[in-house]
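With one protein chain withheld, the remaining protein chains of the complex are depicted in position.
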Amino acid sequence: MSERPITVRPPYVAVIGDGEPSGPDAHLILEWAEEIGLELARGGATVITGGLGGVMRAASRGARGAGGLTIGILPGADASEANEFVSLPIATGLGVMRNLVVVTAADAVIAVGGRHGTLSEIGLALRMGRHVVALSSWRVESEHRLGGPRVHRARDPREAVALGLRLAAEGPFEPS
Amino acid sequence: MSERPITVRPPYVAVIGDGEPSGPDAHLILEWAEEIGLELARGGATVITGGLGGVMRAASRGARGAGGLTIGILPGADASEANEFVSLPIATGLGVMRNLVVVTAADAVIAVGGRHGTLSEIGLALRMGRHVVALSSWRVESEHRLGGPRVHRARDPREAVALGLRLAAEGPFEPS
Amino acid sequence: MSERPITVRPPYVAVIGDGEPSGPDAHLILEWAEEIGLELARGGATVITGGLGGVMRAASRGARGAGGLTIGILPGADASEANEFVSLPIATGLGVMRNLVVVTAADAVIAVGGRHGTLSEIGLALRMGRHVVALSSWRVESEHRLGGPRVHRARDPREAVALGLRLAAEGPFEPS
Partner (left out) sequence: MSERPITVRPPYVAVIGDGEPSGPDAHLILEWAEEIGLELARGGATVITGGLGGVMRAASRGARGAGGLTIGILPGADASEANEFVSLPIATGLGVMRNLVVVTAADAVIAVGGRHGTLSEIGLALRMGRHVVALSSWRVESEHRLGGPRVHRARDPREAVALGLRLAAEGPFEPS
């Protein structure tokens, strides 16, 4: 944890994704996550992640590189499980349900890649009224003609951050 | 709660969906949910729902009509909030997080319509390795070339139940 | 799981305690838990436990011996982790937090022995307005002159069950 003075301020933006990306895109996903963290910190946001590896570590690393504050909401009870780029680890003991806290603590959520855990976070974010931006992540569509906010798709990290910061400034929507 | 003798046995199949369906399809969604409950009970399954209204009540009503056992996993602390077709209410006090229990307690999950709460349950079900069948519900697809189980789409209640019973018999898959 | 017809009915009484009792009293604690389960079932109650070993297994065994229904609220995601005397396993995936469900699902709670996990369940039960009966378990007292319900101490299993059934019939109190 940092001993440097750090400014705590909104907005909070969560970056979610795979803890161990694999496959041909793994390297790209991690690069994107780091760039997203960097741009969020440059844009003045505090970055929230699940505090572990993969996308969580890459986004935290990017944010710290720009002097940002990074919060890691850990599933376990041991704060030392946080990656080295987390300024402020929150050990929850919640297991899977720490996913609810990651997204609820945020003003908006950016998903980069991700497997089923990320899909559950996207669903919980929308359930809690948090806007979600997706970059090469999950496409979710209601077949039942549902109105209301959907997942916003971005084409690259900069667009994801621009959208994320705009939606975070708007704040939560009314959950349906 | 019933005083009649009831057979408790697997499989457990969760039926998830909107607690207050609205719009032009609302009536159809409720009819489908009731038929799904009925067919699940005829097929020997125990039906799990979130215990409240709308799709949860319709599925429980269908199952009870065929002599089935219905379990209602309630968000609040008061078992009397369960709808009248729940044989066995479980008051959890968990709020939103009761969604995790609804799907984890099940061997497979059938979604009928639904809004963001249902999407969060679909995501959590896949995260926990439960197969999901969707009838006019959410379409979720990984843009990131994810392998592994996806949501199975059904065209009508009978197909949803046939798929649901088959997948419940297979049991959970290994979460990725 | 049983294929026999089972009557589902209130009251629900939770029996909580150590999953692996040790020390000189271990045998006695398990005997008491089994007797409590037996007497609860004879008294018409459905028995809720955490579904695992030790006191949970002993209480379930006692209840099943008297033809009672036993519900096991498991911390993990695998229903097969339930002990063999659980009629109806509910896999929650909640980890530690399943303790909240065990007590909230009940109309009253009986604690037999127990370590810190049991203490957390006693605290959560009171927080949720559930009366608690303790047999050789935790003594908790407010130094701050708190009014309102406290833990009821019983001297033997029969007294614990008599108190538990009476308090379950009264139902929850208003949490302070």
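Things worth noting here:
Residue numbering begins at 1 within each chain, and the chains themselves are lettered A, B and C in the order written.
The rule is simple: a contact is a pair of C-beta atoms (placed from the backbone, for glycine too) under 8 Å apart; a residue touches a chain by one contact, two chains touch by 3 or more.
From a predicted model like this one, the values you see are computed outputs, not experimental measurements.
Taking the complete complex into account, C:Met97 is the one of C:Val15, C:Leu40, C:Ala82 or C:Met97 that touches the chain left out.
Annotation for subunit B: contacts to the undisplayed chain at residues 93-97. The set of subunit C residues touching the chain not shown comprises 23, 25, 29, 96-97, 99-100, 113-117, 119-124, 126-128, 134, 136-146, 148, 175-176.
If you put the missing chain back, the residues of subunit A touching it would be 1-10, 12, 69, 71, 73, 77-79, 87-88, 90-94, 97, 100-101, 104-105, 128-129, 172.
Note that in this section only the chains that are shown with their structure count from here on.
In this structure subunit B contacts its sequence twin subunit C using mostly the same residue numbers, the overlap exceeding half.
Farthest from subunit A, judged by the mean position of CA atoms in each chain, is C.
The mean-CA centres of subunit B and subunit C are about 28 angstrom from one another, to the nearest whole unit.
Measuring from the averaged C-alpha position of subunit A to that of subunit C gives a distance of 40 Å. Multi-chain contact residues, meaning those touching two or more other chains, occur in subunit B at positions 97, 100, 128.
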